[in-house]
Each structure stands twice: as C-alpha cells, then as structure tokens.
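All protein chains but one are shown in place.
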Amino acid sequence: MTEAGREAPSPALPAHPRRDAVLPVRQRRVGWFPRHSILPGFGLSLGITLLVLSIIVLLPLAAMMGDATSLGWSGFTKLLASPRVQGAFRVSLVCSLLAAVTSAIFGLLIAWVLVRTRFPGRRLADAMVDLPFALPTAVAGIALSTLYAPNGWLGALLAPLGIHVAYTVAGVYVALTFVGLPFVVRSVQPVLQDLEAEQEEAATTLGANPLQIFRRVLLPAILPSLCSGFAMAFARALGEYGSVIFISSNRPMQSEIVPLLIVNRLEEFDFNGAAAIGTLMLVLSFCVLLGITLLQRLTLSPRHA
Amino acid sequence: MRDRAASPHQGGWTIALIAVALLFMTLFLLLPLVTVFAQAFASGIPAYLAGIADPNALSAIRLTLLVAAVTLVVNVIFGLAASWCLARFAFPGRSLILTVLDLPFSVSPVVAGLMLVLLYGRQGWFGQWLETHDLRIIFALPGMIIATIFVTLPFVARELIPLMQEQGAEEEEAAILLGASGWQTFLRVTLPKLRWGLLYGVLLSNARAMGEFGAVSVVSGNILGLTDTMPLHIRAMYDDYNIVAAFAVASLLACLALLTLVAKTILERRFLGAQREARIA
Partner (left out) sequence: MPAHVAIQGVSRRFGDYTALHDVTLEIAPGELVAVLGPSGSGKTTLLRIVAGLEMPDRGQVLINGEDNVMRPPRERGVGFVFQHFALFRHMTVFENIAFGLRVRPRAERPSRADINKRVKELLDLVQLSWLEKRYPAELSGGQRQRVALARALAIEPRLLLLDEPFGALDAKVRKELGQWLRELHHGVAVTGVLVTHDQEEALELSDRIVLMSQGRVEQVGTPNEVYTRPRNPFVFEFLGETSHIPCRLLAGALATAGGAQTAQNGVAAAVADGESTLFVRPHDLGLRADPSGPATIRHITPSGPWARVEFLLEGRSLYAALPLDSIAGSGLTPGGTAMPLPRRGVLFADGRGTMDEPLHWAVS
C-alpha cells in the first residue's frame, strides 16, 4: 500500500552512498601481517593475484616506463615540441573535453528523466544507456561513420546545412560523446535516486520554480557525482581508439588523436617515442583518476554524510 | 502502488524534457544500432550470409571465441583469488593492489597494447629470451589473449570484492568450525553465494573480450585468417570497401551486445537488485 511505504520508519537523512567502499570486513592484524585467521587460502589467493597482475599489468607497465626514460629528458622535450605530437594532444584534449561536456549535460538530463518521470518504454531506455559499454568499439565506429557519412541517414540531413561530421574532427567529437554518455548517466542516477523526491517537493511548496529547484536544490546535491561522471567520460574519451579511427579522417594536425599517433609510431618502429607518448597518456589518465578520487572524497565529506 | 521517486506533476515541461532525452538517445544510441542491421542486410540475406560464411570471417569468429574463452577462465580464477585475499584479509599493500587492479580501466587500450609490445616484443625486455626459446607472443595468439586479459581484468574482481565484503565471513567460519576443509568451504559455501555476482562479472568481461579492438589490433599484426578476431576482421572488410561483409560480422557482435544488455538487466533486477541497493543506501 502506498502509505505503508511512506510511513515505515527509516533514518531521517540516510548516509550518503559509499559506492566504492573497499574496507576489509575485519581487521585481523597484529603488526604487519594478518594474524592467523581460521579462514584458509590467503597465501594461495594472494599468490595468484600478484602473479597475474605482474604478468599482465605490472611488468608491461614497467617496460613502457623504462623505455620512455631511455629517451632522456632532451629527447622527451624534443618529442613534445614536435607539431604533430602537439596537434594530436590538442585534438584529443579538445574533442574529449567537448564530448565529456556534452555527455554531462545530456547524461544528467537522461538520468533525471529515468529516475523522476514515468513514460512507456522507460525500462528499455534505461537498459539502452549501457549500449556504448556493450557494443564493441569497432562496431560503433563503422556504424557512426556510416550514419554520418554524406550519404548516411544523418549525414545526408546535415550536408545541406554545410555540416560535415564523418571524416572530420567533428566525427571524433561524435564518437567520443557516444562512448562517454553512460559514465555520466550511471554515476548521477544512483545519487538522484537516493535524493528523495521530497527535497524537490519541499522546494516547490516553498515557492521555488523549476529552474530554481534545479539550480539550488538538485544541482548542488548531485554536483560531485556529475563531476566524477564527467571525469570518467573524459578519461575514457582520451584513450578511445576503435570508434574514432573509422569516423575520423585521421589527418595529422587536424583529426589525428593521441592513441592513433602511438600506433603510427609503433608502425614506424619508433618504440621509445611511442613509449614516451604512452607514458604521458598514462600520467594524464592518472591525473583524471586522482581527480575522481578527490571528488568522491568531496562527496563523502561530513556535511553530506 | 505509487512510485515514490516520480514527480507528482508531469507538466508540459516534464514531457518536453523526456522528449529531448529520448531524441538524444535515439540519435546517439538507437540509430547507430539500427544502422548496423540495416547495412548488414542492405544487399539481402544471401549477401549477409556470404559475409559471415567467408572462410576468413569464420576463422575470425573461431579465434574470437577461443580468445574470449581463455580470457574468461583467467578472469574467473583471478577474480576469485583477488576478491578472496582482498575482501577477507587485511595486509600491507592491499590498497596498492586495489589501485593497480583499477589501472586497466583507466589506460587507453592502445597504451595497453603498446606496453605488451614493449615487454614481449622482439625488441622488448623479454624479446631475446623468448626468441632463443622459439616462443612468439606478439603478433601471435598469446599476445592477443594477454591483451584481452589486460583490458578485462578488473570486471570480475571488481564485482566480487564488494559482494564478498558485504556478505561477511561468518558463514565460512561456521563451515570451518563444522569441520569442512578449505576447498570444501570454498566450493560449498563461498562459491554458491557469489554465483550471480560472478555471472554478472563474466558477462561484462565477455562482452568486452569479444569486442576488444584497440589493444588487440596493436599486438595482433593483422594477419588475415590467422590473427584476425571479429573486430579486426570488421576493420579489414570495411577498409576493403566490403561494407556488407563488415556489417554482417558487426551484426553478430551487436547481437552479442544486445544479449549482454538483456542478461545484465535481468541479473540486476532479479538477483543483484537488493544487494546493490543495500550497498548504495
């Protein structure tokens, strides 16, 4: 019954979600190593974990960083000074940023619509949001490229307006928006769900109009999650390769993205150059990752707890 | 039943917002998907079937299944081991391992492939040693498998760690006090509790494994009919202007994506909904 749910006693202001809590169940530790637990398998499971992580992640990571340093500081600055490298970083950063902004705006709208409104097909739409996660990037790439080609369904509509998406830098932006969208929706959605509709109702009984409710009540509450969704979309866009190369003309200085530049360096057997650019990308995505962590800490600050 | 989350008044501007959201989703999500199938069948069913029945396409499908199968086995073993030691025990370096575990999600697939080339390639650290032992990793199947494992490694572990944490260790402790051995406890108590989470993780990593393009293309060497997975085959066909063949194979991957979405939605609603909600609230 409707009222039963409303009147069930529950904590007044639930603690803010801690989506990514990774605390161990119990601290069973004396000194540095786990005290004898009656649970077995610590050594074996840790061994497997470290072995796989080393072969797959850690050693390759070390190899790349090692190769990058062998280039030396002067080699590194020379590489960075090259117009083609600068051009690729400019294309990647600008397109990723614009795509992440677009994803943030429309992702927020889609999340709000999915949480707060009811319409036929809502569940289908909800499931569709994850399509960019599930659809292989190469498939998305050829589909977007065909769609926005001058003779494609959307390209043919845009061509008379003088807008060319496929085989230009605009195509890079479209592909990166596609891959970034679900990150925003999926990070805003749970927070919005957790924010009782009562907050919006309270604001409306106090006389706030929809715009004021959005700016003063909704936005401040979901800003941390929106920012972290934005950061994830941005990080993903920076590294994206598969969906971009099909729709972009891949022209150096114009629409060549950094991952493609790395591939080109590899094909020219410039391993050190590729390693240096790769390391730079890694540092960049670490900065974004750090930003996400800081934002999540902001979300969990005491005032929101 | 009234849905508590919904706004009571669905006025004109609400409907306008729904319309804008759906229009955006149609343009950016639905149309690309529809395009895949429309293009695949653009020249009729025989052309579609011919695209798939092509020997190179068939060998790409076989290779993709093989790579995905090996990847899943490694992911499941790794995921269970990692979640067991990370969720059940506190030890120094635990948070460092968690950070490294997240790395594949934040690294560009191309950079992932690059790392593997630099380690296992001919000029790489292990290049000499591998060559003297006549082992080939880069531009061969092992490299493609390692690259796929790299990009999918966190999926299963990331799903299991929080699940195991919230379930607690009491049941395992009870089993051991009742005289079960370590393996018996694992097989009879732990694994059944984790099965839906495990399936969820496997589902996600399978979708990614079969569709991975960037990392695999760097390490594969693109040898037609030998080291082409389905996404690489799609690229080869597309670059050859064999559009129907490219989209025919792409449509198989799109079906896989749709199946994954359906299975994921069912799993989330049926089995993981309560747990995930509990974790969020």
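Letters A and B mark the chains as written, and numbering starts fresh at 1 in each.
One rule holds in what follows: a contact is a pair of C-beta atoms (placed from the backbone, for glycine too) under 8 Å apart; a residue touches a chain by one contact, two chains touch by 3 or more.
These numbers come from a predicted model, not from an experiment.
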Contact partner of the left-out chain, one of A:V85, A:M128 or A:V217: A:V217
Residue ranges of chain A at the interface with the undisplayed chain: 1-4, 6-7, 9-13, 196, 198-199, 201-209, 212, 216-217, 220-221, 302-305
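In this text, only the chains that are shown with their structure count from here on.
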Sites on chain A touched by chain B in the complex: 2, 5-6, 14, 17, 19, 21-29, 32-34, 37-42, 44-50, 52-53, 55-64, 66-67, 106, 109-110, 112-119, 123, 125-140, 142-144, 146-147, 152-154, 174, 177-178, 181, 190, 193-194, 196-197, 200-201, 210, 235, 238-242, 246, 258-260, 262-263, 266, 271, 274-275, 278, 281-282, 285-286, 288-289
Complex contact set, residues of chain B against chain A: 1-8, 10, 13-14, 17-18, 20-22, 24-25, 27-33, 35-36, 39, 74, 77-78, 80-82, 84-92, 94-95, 97-98, 100-104, 106-112, 114-121, 123-125, 146, 149-150, 153, 161-162, 165, 168-169, 172-173, 176-177, 182, 185-186, 204, 207, 210-214, 217-218, 230-232, 234-235, 238, 243, 246-247, 250, 253-254, 256-258, 260-262, 264-265, 279-281
